[in-house]
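Below: one structure in structure tokens.
Note that one protein chain is taken out, while the other chains of the complex remain in position.
Labels run A and B following the written order; every chain starts at residue 1.
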Amino acid sequence: MTTNKLHSAKPGQLQVLHVEDNQLDAELVARALRQGGFEVSVVVVQDEVEFTQQLRACRPEVILADYNLPHWKGMEALDVLRREDLDIPMILVSGALGDMTAVECIKRGATDYVLKDGLARLPEAIRRALHEKNLRRLRKQVDEDLAKKVDELARSNADLEQFAYVASHDLQEPLRMVANYTQLLAERYRGKLDDQADKYIHYAVDGATRMQTLIQDLLAYSRVGRPEIELKPTECDVIVSSAIKNLYAAVRESGAIVTFSSLPTVMANSSQLQQVFQNLIGNAIKFRGANPPQIQVAAEEKEGAWVFSVADNGIGIAPEHVAAIFTVFKRLHTRQEYPGNGIGLSICKRVVERHGGRISVTSNANGGSTFVFTIPVGTQAQPEGRFISHEHDGRYFVSR
Amino acid sequence: MNTTAGILLVDDNPADLDLIGEVLSRSLCSVDVSSVRDGQQAMDFLHRRGVYASSSRPALVVLDLSMPGKDGRFVLAEVKSHPELRKIPIVVFSTSQAGPDIQGSYNLGANSYVTKPCSLADFVSAVTSIGEFWLSCAILPREENR
Partner (left out) sequence: MNNEPEILLVEDSQEDVDLTLHTLRREKLANKIFIVRDGEEALDFLFCRGAFADRSFDHYPKLVLLDLKLPKVNGMQVLKQLKNDPRTKSIPVVILTSSKEDRDLVESYNLGANSYIQKPVDFEQFRQTVKQLGLYWLVTNQPPVANNGVRVDSLEKSHDHQ
């Protein structure tokens, strides 16, 4: 005789769905549960159809199943659960099965296995199963919340970067007007107006050109974060050469000698990495001491990363300033002493970190500084087959 | 070919039009610089329509990309697909350094692309370079006035 009534548990009651064809066994189980302190509402079913029906109707919190039924296999209840996408603990309540089978059942998804002649264990097994289910639910909730937060943060970051980019970009045009035309004013009317006017024009030009550099640097800084970054095999000796050529005027003026030899090919964003070298070498030239700058660029492979260094013989950095030096807009000297708005190093830091590396600075024995940054070794970049033979001993020597 | 070379400047920024025109006139001996402020005016000028009925066809066009209404891309597409007009060299002169803008201009048939520098000195230098190359190094197809 089976109970086919539609049941819903009263609050405080544990709703159980029991797959069992033997009524006596079913009653024994119900009694064991009540003795175990549960107030239960048990619905008993015998086959898949009834099972599926009652699953939806009474929403059990736990499922008990006999292993061997005349019309159905208890374990197949798990398939139904999976199909219905329900996470309900299922405990096998069965005659002796043998350890192997028991383990097999648990591997296939049964939560636990209780012998029919050991029903005293059942309440405990149910408590444990429900507790684990609760933990699972909580963890899932936490994961979902976290994922949502991460998503919001990413979106907010993207918005901010977009804003910074657009702002800097759109500011450039009117700024260009101000800067250029105040300069034209200065050129055309210099000496034709009084001294005061010349001074005013000079201040205006100075302010405008400073704003221009600032906006360009801000743009460069915000561009580092943009998603279009593609890592490509980048020949460092080529980009260092390019960086040096871009600094041609400063190199010539200072009599700087920049040397490097056999730099590797790394997976990187070429133009950003070139910017890093350009900023570091440019700084080394700018913050020079009494002697012409001597700058060495080197690389060595260590522990899965390429370690690049740019060493100079310049004025060095006092230890108390080292921490702040990579902060945006942090300048250590007045504008009269050294020009610039303090964003170059923070761009370097941003680029390097975006490539998964780290940047730092140490002082040299000669008073100068060595900037060191790492780029993790990604896929080993292979230079494409040589098409035109091209003598290159790897040393680049620039002099006065 | 000693006829005065006509250059058409197309830019929505009057300050830039002024400056470009001035630098070109200053650096080249016989140039006749005309300026228009948007793509539609540019096409009217090139087709000698309306107020531009008496204009002469320029030997060179210096073209900004971003203009309200019909922009530089419109002009490029129109000119470079027109059997009579497409031989006129077009130099795109724009602040944009964006890859798609540069490649897009070449795809539409631009002869050259020069980025408008931000600093005054570089700006003047770029315009001078454009003027000197196109008007005293290269040879341009010229048309006699109708």
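The criterion applied here is as follows: a contact is a pair of C-beta atoms (placed from the backbone, for glycine too) under 8 Å apart; a residue touches a chain by one contact, two chains touch by 3 or more.
Quantities reported herein were computed from a predicted structural model and do not represent experimental measurements.
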item	value
Touching residue (missing chain; options A:15, A:212 or A:274)	A:274
Contact partner of the left-out chain, one of A:13, A:246 or A:309	A:246
Residue among A:94, A:172, A:212 or A:234 touching the omitted chain	A:234
Positions on subunit B contacted by the hidden chain, ascending	86-89, 97, 99-100, 102-103, 106-107, 109, 111-115, 126, 129-130, 132-134, 137-141
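Here, only the chains that are shown with their structure count from here on.
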item	value
Centre distance in Å when subunit A and subunit B are each reduced to the mean of their C-alpha atoms	46
Residues of subunit A touching subunit B in the complex	172-173, 175-177, 179-181, 183-184, 209, 212, 216
Complex contact set, residues of subunit B against subunit A	13, 15, 19, 95, 118-120, 123
